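For this depiction, one protein chain was excluded, whereas all remaining protein chains were kept in their positions.
Take a look at subunit A:
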Amino acid sequence: MLGLNAKDFRLLLLVTILVVFAPVFLNPFPVDSAMAQFNAGYPDLMQRFVIFGIFAIGFNILFGLTGYLSFGHAAFLGTGSYAAVWMLKLLTINVLPAILVSTIVAGLFALLIGFVSLRRSGIYFSILTLAFAQMAFALAASVLTSLTGGETGLQTALSDPRILDGAAAVAGNIPAPSLFGYEMRATTTMRFGDWAFTLNLGYYLAGAFMLAAFYLSIRITRSPFGMMLRAIKSNQQRLNYTGLNTKPYMLACFVISGMYAGLAGGLMAAMDPLAGAERMFWTASGEVVVMTILGGVGTLIGPVLGAGLIKYMENIVSKINEATLHSWFAFLPDGMEDAVVALIYPFIGKGWNLTLGIVFMLVVIFLPGGLVQGGQKIAGLFRRKKSAEASTKAQTPAE
């Protein structure tokens, strides 16, 4: 269906269900219970899940399929954000043109950088993209202040012209980004007894874009084009020897990947019309690398999982403080309680980055396919046992 084979379609269906019902799945604990701090179903965080999901999917198209490790992908995200905010300022407060333009601008920027960077491969490619991204960051933060707002960032203002709907703006209020009049921040809360689920328009718009992006990434991976990219990963030299010019494929891949990042940046600006230079800093590029590897590089669903996991840790696990830990382990004897808390505390709360670093290293060392590979291995373990049992059963009557 939809040009996908049955397995991929099931995956797409699963992701669709997850995205649509995320406000429910992510709020499994009643509002006033002690576990409520683990509820991740608030609009801001859910938007981040899907937006960074898009970013990671795009990065995975480049790194997962071709093996080219870009350390400057955040530059495209930042460019997309700036482009989107400018559209919101100059054209209309409707987010659709902003998102469209951000994708196109990021694509053009990726075309420029990719054209130069792709003349080298391996570590040189990584460093070239890193250098370009740092240049973009430095320029955005200092010289191009009129274009980017410098350190404070770029945001919508009352005095914006907004050619299409500037007059309609209510006097004294900066209009919020909207989709044909429906504001992105429009939220309804549904209550079922003690549970509350927040449905947010901005999240569903971003979610729809993520599903489209995910579908497209499946199609790319399964297409002859995707096959060519994987051939580049496994042996580019051999491809060149057969008389094939790999450059156009690589460039197309890089641009597509950049457009994904631009789309993510545009969506970010659409949810909250503010763009800052720090989105382009190289640690932001490092973050998407970590997300993709953690989830499973080269797999379809991995990057989305990785993005979700990291954003969940960043926003939920980082909020656990020492007092919370003490309340959890209150059932232990006093000395033991303190010891356990002292043992665990460095790894969560403010120290969640330490856990992230350790898990990331373990994944790189032992599970090059990320969490997805880990899941498959565990599943394979059970399946093998089952099939072994089944085969012995099948054999016994024959004897």
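One rule holds in what follows: a residue touches a chain if its C-beta (ideal position, glycine included) is under 8 Å from a C-beta of that chain, and two chains touch if they have at least 3 such contacts; residues count from 1.
By definition in this document, contacts and distances are computed from a predicted model.
A single chain of the complex does not appear, and UniProt lists its protein name as "Amino acid/amide ABC transporter membrane protein 1, HAAT family", one of "Imelysin", "ABC-2 type transport system permease protein", "ATP-binding cassette domain-containing protein" or "Amino acid/amide ABC transporter membrane protein 1, HAAT family". Residue A:135 is the one among A:135, A:251, A:274 or A:341 that touches the chain not shown.
Interface note for the absent chain: among A:17, A:36, A:190 or A:354, the touching residue is A:354. Annotation: of A:12, A:40, A:69 or A:154, A:69 touches the absent chain (contact as defined above). Although one chain is not displayed, subunit A still touches it through residues 63, 67, 69, 116, 119-124, 126-128, 130-132, 134-135, 138-139, 141-144, 282-283, 286, 289-290, 293, 346, 351, 353-354, 356-358, 360-361, 364-365, 368.
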